[in-house]
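Here's a structure for you.
One protein chain omitted, others in place.
Chain IDs A, B and C follow the sequence of writing; residue 1 opens each chain.
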Amino acid sequence: MTEPKKKNEFLYFALRNNKLRIGLTVVFFFLVLTFVGPQFTDYTPYAYVNPMGAQPPSSEHWFGTTMFGQDVFTQFVFGLQATFLVGIVGGGLGTLIGVVVGFVAGYRGGIVDEILSTITNIVLVIPTLAILLIIAAYLEVRGVFTESIFIGCTAWPWTARAVRAQTFSLRSREFVDLARLSGMNTWKIIFQEVAPNMMSYLLLVFILQFGGAILNAATLDFIGLGPMEGISLGMMMQYAVLWGALHLGHWWWFVPPGAAIMAIVGALYVTNVGLDEVFNPKLREM
Amino acid sequence: MRRYFGRKLFIYALTFFLAATIDWMIPRFMPGDPVQNMLSRAALHAEAAEVMHGYYTRAFGLDVPVWQQYINFWIALFHGDLGTSVYLFPQPVLQIIMRAVPYDIFLLLPAILLSWLAGNKFGAFAARSKWLDNTISPLGYILTATPYMWLGILLAWFFGIVLGIFPIAGAYSFTMRPHLSWAFVGNLLKHWFLPFASLFLVKFGGWAIGMRNMIIYELEADYSHYLEALGAPRKLVRQYAYRNAILPQITGLGLDLGVVVAGALVTEVVFSYPGIGYLILAAIQNQDYFLIQGCFLFIIIGVLLANFIIDIVYVIVDPRTRTGMQGETV
Amino acid sequence: MSLQVENLKVYYQTLGGDVKALDGATFSVADGEIMGLAGESGCGKTTLGHSLIRLTPPMRFIEGRVTLDGKELPVWDMEEMNVFRFKKISIIPQYAMNAMNPTRKIGKMTAELLESRRVNAQATWPELKRRLDLVELSHDVLNMYPIELSGGMKQRMVMVLSTLLDPSLLIADEITSALDVSSQKAVVEMLVEFRNQRCCNSVIVITHDISILYQIADSIMIMYAGQLAEKAPTETIIHAPRHPYTQLLISSLPEIGVKHDEKRLSGIPGRPPLLLDPPAGCRFRERCPVAFDACLEPPPFTEVASDHFVACWKEA
Partner (left out) sequence: MLSLDGVSKVYQVGTFGGKELHAVSDVSFDVTDGAVVSLIGESGSGKSTIGKMILRLISISAGTILSDGVDISTLQGRALKEYYRNVQGVFQDPFSSYNPIFKADRVFKTIREEFFPQVPGSEWNNRVEGALQVVGLNPAHVLDKFPHQLSGGQLQRFLIARALLLDVRFLVADEIISMLDASTRIDVLNLLADLKSRGLSVLFITHDLSLGYYISERSVILYRGCVMEMGRTEKIYDRPLHPYTQMLMASVPRLDRKWEEAANVMKGQQSDLISGCVYYARCPVAARNGMCSRGRPALVEVEDDHFVACFHAGIGTMATARSSER
């Protein structure tokens, strides 16, 4: 059957996919807020700006103030920064490790595959949070960046598995054999022949890793193992619970951070499904 | 089949071995002196600090060579000796953990199993029509993207504070003593419900999405098309697809346990529910390293055990693993 | 007349528009006839086969009339066709290796399928066993999962299953393409045996391998670019074809005894037209060595001799 040119085809479907449109809109909204948000506030996250203590949202303090009179909106936009940083660094690192392990295991096969797969399976069954917890507990200095690194280092196994399976099937394709007959070396084949075929897939993987890293960071922050300085959405929730916002009914303190995480991660998931439909002709709706 | 289990057991044994080793290694190879850190940060009486210092030097066995420390650690482990808690001094860590474990089982088991069952049913239902799909799937994505603690906080705030119909702290009322009576069991369930609900809802979303995707895939499989070509009613086609779609969901259950554990930890924190999660928070706040390490080991053991049970179930439900042709790469 | 198809048009919906995969087919299959349906990939033979039994998106019914044993088949309606499927019209699919539910024992699956069609499974069982004997399968397969069977065994099992209710028309879709020569022969011979034993009345064998059709088919129909080119008794198609496409196609087939340095065969230059927007007139025109002015009009599929239909202006 005939096919229109590949690139136009993707664009055509991408622009018509509602899931993609909704997902990307939400993600971009928060991304813009992250960069533009600090322009709308004159405070720092921990500054005691409202002597009245906890106050509901008002024109002066859009998201209200905490028990200590800190501006929730300020905390929120700076917290968003930490969230996106964790997503990019943690999710990126998780993707990177997973992809490299998966590529090598899938392409080399044999004993290399055997060893890498065993390691993958081991890291896969160890609960991520438990390992993060024990590392974080002993770290003397913790920042958003180190947190991201550790999240990335524990989140890669499922990616490695998936990439391995994909590489495996690509490796048996005959164009890889032909590349070998052209005298290309292994790395060249992996990066010039195998990897480009998986770009769409890797994008999907990264999106999922991004969302996963955000959720993991929120969990760590919430139990007090987050960064020692700065603010994050998870820490906002931790403080809110710690200082009784629940009992006192200070809903404006704990609703925004969780809602933002839910919206961002949810939008990422929906984007992922939308992209999958765009890339995968089988899933396209007629 | 024997090979399949052999391989699985090997992986689990290796995992446990490595996890325990990490557990042992981290306090020793992290920067700084853990004993000093712990004692300086923990608020202790002077004489207690004296006792503790002597105890920890012995416990960490810093006077013997590293390999000796390592072997001693394993010997102690096999004797069930996980050390002594700092913040609940002088209770042994094992004893403290054993007290918490029943609550975890009580909370996690129903949450995991019921969300899995309901999620699967709902996901299969969503795949029935476009209209259902377009309403149920977004709900699933929103639920599965919700941070556990946030849902917990919302539920606690709304049902506990605003409506005031559920308690939001503890496993039972402070005024009660654990005993077997309707009143106590009722109280227990009332405290249990909200943490359970928040765990259940988030997981439910994930399973529903997973099932919906799997069943759509199965409905496009060759055997489904063949059934259709032979005029099988939709009910039978769906029934077959559902049975086959459930298999990867079982595997998914194993892979997902780590996430559920994380969710349980923060949920317990929100509701002050006295399981391991709550214990960990207390241990972190009190710099009780022995307790943290003990909890870590328990979580690993729990997850490995659950995985093994799932493996057994999988072999029972999927004939392909039994005939020995597949199953190596579950 | 067992099957009659009149002006059947089934298109594929794609992004760029409708692909005219089957563009007006009119033919009939007689009682007990094994009709071979051959052509190159993309000629519409599979579309034709599938549209007779399971017409699903992206396939779209445009027009046409299909009658089987005097009753019109509602091929455009997935639900209503269920009455006819299995009992009146059945298929051995190309994917026979994966056609059975991997997690059900074959016997149980068969029983459930029969019961779902309101056929008493118990009453059918003796006949099922007799047919297993016919294809030399042990009765034990009913207690096995599909994965325990070899490829050839699965193929034979599907064959038995598809014909269990003695359909009036059986469609065999590329059943030999994945098999070795020795298994090929066994499978198609079983197909003939099934027909002889009245396990099915008429058969349409879809394949790209004309030499197999020569061995078993009573008649052969050649398709080209979504349309019928020629239909005639087997001997006629092989030894006295009249459509230029059929002639070129048959003469391009290498055979044992033909060597390149003794008798050099040649293919047909060019490619079939794209069916998204096929050219007007005869679709073979561009590749045809004898095309002339009349070929700018679409040639009718006419009977040039008894039971011999050709769509070519040279013959009309």
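We take it that contacts are C-beta pairs under 8 Å (C-beta built on N, C-alpha and C of every residue); 3 or more make two chains touch, one makes a residue touch a chain.
Nothing here was measured: the structure is a model prediction, and the numbers come from that model.
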| item | value |
| --- | --- |
| Residue of C:152, C:167 or C:298 in touch with the missing chain, whole complex considered | C:152 |
| Which residue of A:44, A:146 or A:197 touches the chain not shown here | A:197 |
| Given C:250, C:276 or C:294, the one touching the chain that is not displayed | C:250 |
| Among A:48, A:175 or A:191, the residue in touch with the chain that has been omitted | A:175 |
| On chain C, residues whose C-beta touches the chain left out of the figure | 40-41, 136, 150, 152, 180-186, 189, 208-212, 214-215, 238, 248-250, 252-261, 264-268, 271 |
| For chain A, residues in touch with the removed chain | 3, 6, 114, 173-175, 177-184, 193, 196-197 |
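The working rule: only the chains that are shown with their structure count from here on.
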| item | value |
| --- | --- |
| Chains linked by the largest number of contacting C-beta pairs | A-B |
| Euclidean distance of C-alpha centroids - chain A vs chain B, Å | 22 |
| Chain B-chain C separation of Cα centroids, rounded to whole Å | 55 |
| Centroid distance [mean C-alpha coordinates] between chain C and chain A, Å | 51 |
| Partner chain C, residues of chain B touching it in the complex | 221-223, 225-233, 235-236, 240, 243-244, 247, 318-320, 323, 325-326 |
| Touching residues on chain C, where the partner in the complex is chain B | 53-54, 56, 78, 81-87, 90-91, 93, 95, 98-105, 112-113, 116-117, 145, 147-148, 158, 161-162 |
| Of all residues in chain A, those that touch chain B in their complex | 118, 121-122, 124-131, 133-135, 137-140, 158, 211, 215-216, 218-219, 222-225, 234, 237, 240-241, 246-247, 249, 251, 254-255, 257-259, 261-266, 268-270, 273, 282 |
